[in-house]
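Sharing a structure here in structure tokens format.
Apart from one protein chain that is not included, each protein chain of the complex appears where it belongs.
Moving on, here comes chain A:
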Amino acid sequence: MSPQPSSTNPNSLKIQLAYQFLHNLNNLNSKRSNLATTHIRQRSNRVKIAAYASMAYVVGSRRAWSRAILRTIRNRRMLARNKRVDHKITHRPRSAKRRNPKRDYVDPNGNSGQEVKLRKLVPGVEKMDACGLLDETADYIKYLKTQVEVMKNLVDLYSTI
């Protein structure tokens, strides 16, 4: 597993993500024995969380976005253990909402508007400088693309069984 994104074989990445995703899905099925009776919304939410978790586990703590996702998942687990339901965290994992979301990061090109939007979309990049932000975004997109491919393959597979 090479740390440089440009030299990572895309197929091996896809296989890693596939393994991790199936592992997470399997955990979902075994942990919740009453999965069939839970609401479709909750099931779909759990699959979605498994998807983001797979991406984050494969990357580990190497990237700010994966660290942010792992943090959100651990928070969610701690809350579930304390038998409290926090609906905010069951949605798509985001970095924790700051009290003052309107920061004026202006990069040399003056793209403050787009940059702010990008910081909201990529987890874990709120405090990063412009270079780090772009780097994290590229990495995040790469993993998102591969995860979507894995899920599409799975859907095709299950549809034909």
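Here is the rule we use: a contact is a pair of C-beta atoms (placed from the backbone, for glycine too) under 8 Å apart; a residue touches a chain by one contact, two chains touch by 3 or more; residues count from 1.
Heads up, the rule we're going with is that contacts and distances are computed from a predicted model.
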Considering only the chain that is not displayed, what protein name does its UniProt record carry among "Adaptor related protein complex 4 subunit beta 1", "GDP-L-fucose synthase", "Vacuolar fusion protein CCZ1 homolog" or "BHLH domain-containing protein"?
"BHLH domain-containing protein"
In the complete complex, which positions of chain A touch the hidden chain?
15, 18-19, 22, 25-26, 29, 35-36, 40, 43-48, 51-52, 92, 100, 103-109, 111, 113-115, 117-118, 121-122, 129-131, 134-135, 137-138, 140-142, 144-145, 147-148, 150-155, 157-159, 161
